[in-house]
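One chain of protein is taken out of this complex; the other chains stay put.
Take a look at subunit A:
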Amino acid sequence: MLVIGAGVAGLVMATVLAGRSAAVCVIHRQDPATRASHFAGGMLAPWCEAADATPALVAPGIEAIDWWARHVPETCREGSLVVAAQRDQGELARFARRTAGHRMCPAAEIEPELDGRFSQALFFAGEAHLDPRAALRALAAGLERQGVEIREGEVEEADHAGFDHVIDCRGHAAAPMLPDLRGVRGEMLLLRCPGVTLRRPVRLLHPRIPLYVVPRGGGVFMVGATMIESADRRAVTARSAVELLNAAYALHPGFAEAEILEAGSNIRPAFPDNMPALRRQGRVLHLNGMYRHGFLLSPHFARRAAAIVFGEDTMETGEAA
């Protein structure tokens, strides 16, 4: 079986197939910075994400937390925190109304360094997070240990020959084949700030730009992410950088002294309902449309894709080429 793409969808797909003893080959572009997952937050936050999406992602999201904890032992299962500035308390009340799996408490009870800034916070004890780049390296290493061939290069139609199944997990690069796949631009920053200690992801609700800070360990934090209806691949704009830095600073003034290690941007692949889908086009099965939820939903959708290629499941949502 051929898996195209080595972002989170491709590597999870290959891992699931290899785990079922299939002979798998992965082909991908060399540069990790071409992948949306390289810039992901790595939050495994099914309850929080359901606030602006569908409750249907909660169960697959819980499945994902267990999946990642099995495959990447560094997965941190210490929950996540949601806060809002005093003037945006209405946003916090609304978020509480629209989500489950949380309790209201002072932020400092969970993250002592937030003492005095956020008297009310929502703590989602069941949520988790991971470092996306480290997690994908761990999956790739696991695949190589199992003898899976991981090859660099562009994929031509001819490369499909010799494979019973081709699973295309290329994200936005597959847009020419998927007319309703669109790009949603995201921008993020990596900050190093040893003076700040946060153990878990913190979301800052804001009526205009909901943002989050995810600890990566070693004093490094990821701040993300913008959501812009565009497949524009240029570098982070000044405006977005200012918004991201403002959010980090509002959360913890200690971030004022942070080093900016990286400013990254990439394109999330999304279908019109913003949920992933499996699409059949001839011999190719597309797993795409991960949108904001590559780490959260790949395990579930890869399991379903495997059931399809092993003939245990028929396509329900499939469409002909």
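Remarks
One rule holds in what follows: a residue touches a chain if its C-beta (ideal position, glycine included) is under 8 Å from a C-beta of that chain, and two chains touch if they have at least 3 such contacts; residues count from 1.
The rule is short, and it goes like this: contacts and distances are computed from a predicted model.
Here one chain is missing from view; checked against "Sigma-70 family RNA polymerase sigma factor", "Biotin-dependent carboxyltransferase", "EPTC-inducible aldehyde dehydrogenase" or "Thiazole synthase", UniProt names that protein "Thiazole synthase". The omitted chain makes contact with just one of the residues A:His102, A:Arg170 or A:Arg185: A:Arg185.
Listed residues A:Ala53, A:Leu114, A:Val155 or A:Ala305: the one in touch with the omitted chain is A:Ala53. Only one of A:Ala22, A:Ala231, A:Ile260 or A:Ala307 touches the chain withheld from this view, namely A:Ala231. Remark: the omitted chain is touched by one listed residue; of A:Gly217, A:Pro253 or A:Pro272 this is A:Pro272.
Residues of subunit A that touch the chain left out of the display are 52-54, 97-98, 175, 180-183, 185, 207-208, 228-234, 237, 270, 272-275.
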